[in-house]
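All protein chains but one are shown at their positions in the complex.
Now for chain A:
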Amino acid sequence: MAVSVDEAVSAGPAPDHPSPARRVRRRGRGRSVLEVVLLTALAVVMLFPVLWMIETSIKENRDVYAVPAEFFGFTVTLDHFRDVFVGADGGRSALSVAFLNSVVVAGVSTVLATVLGVPAAWAYSRFTLKAKKDQLFFVLSTRFMPPVVVVVPIFLMYRQAGLIDTKLGLILIYAAFNVPFTIWMMKGFVDEVPAEYEDAAMLDGYSRLQAFWKFTLPLLVPGIAATAVFALIFSWNEFVFAIFLTSSDEVRTAPPAIAGLIGGTTVDWGLVAAASVVFALPVLVFAYLVRRHLVAGVTLGAVRR
């Protein structure tokens, strides 16, 4: 292996740094040995835990503990996935309730952050405001702190307000964390859309808000989608607030619920792995969407002008 790396390096700069045109041509046909080696190593390191998780989720419990570990040839079972959704009594499992809670909390808090953040971003982009830069910096600065720093004061405030162990409490705190992010990200997208469309619309006879709604908002859809997906992923993955601010099975979201599976006298690793797979799937889908929409968002301005 070391030899092949040396060979690739000593081959000199010419084949290693092809012109852009050549690189494009080469892309389909294969990569240099160095690239393949590095990418393979990276892929193994990055994907091994994921593969292990997936394997564990479809192994029977006795195979999970087998030493040496079996990578192939074990009996495949989907029992763990059934257990994620169906409880021991045949009804809904606590985990499935947690997943539903996650969907509700992440979804509603994202909608809330978007509904509040997009008009705010528009206002910051379009209007002359006093100390606009300072305001924007203040908005951003609320994201500087890690959640764990503020969780104790928020816990105390929530206790007074009766928001402890409620979905509403989680929705509000996630929305509060996502609004600054939404404002910042969306302001970039709004800045890209010329204000003159709105000016023209107002002369056509529309009010300022109608002009925004009818002419600017449709152009912002890719940006809004990308921003919302980021907010969604944040809310979906969030653990610290969830574990401090909720306790009952009816309210808890998936991250603390999955974490709660570990720590008893016996741990059902198959169930943990299956729950983790189910939990990770939406994030994979969202991440894929972000990638697509981010590209659309970046080229939005270039295409139109």
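The rule is simple: a residue touches a chain if its C-beta (ideal position, glycine included) is under 8 Å from a C-beta of that chain, and two chains touch if they have at least 3 such contacts; residues count from 1.
Basically, contacts and distances are computed from a predicted model.
Enquirer: What does the UniProt entry say the missing chain is called, choosing from "Carbon monoxide dehydrogenase medium chain", "ABC transporter ATP-binding protein", "Cytochrome ubiquinol oxidase subunit I" or "Biotin synthase auxiliary protein"?
Expert: In UniProt, the chain that is not shown appears as "ABC transporter ATP-binding protein".
Enquirer: Would you indicate which residue among A:F85, A:W184, A:Y197 or A:F244 is in contact with the undisplayed chain?
Expert: A:Y197
Enquirer: For the full complex, which residue in A:F85, A:F155, A:Y206 or A:F286 touches the chain that was left out?
Expert: A:Y206
Enquirer: Hey, which of A:P146, A:P218 or A:G264 is the one touching the hidden chain?
Expert: Looking across A:P146, A:P218 or A:G264, the contact with the absent chain belongs to A:P218.
Enquirer: For chain A, which residues reach the chain that was dropped from this view?
Expert: Where chain A meets the chain not shown: residues 128, 194, 196-197, 199-208, 210, 215, 218-219, 303-304.
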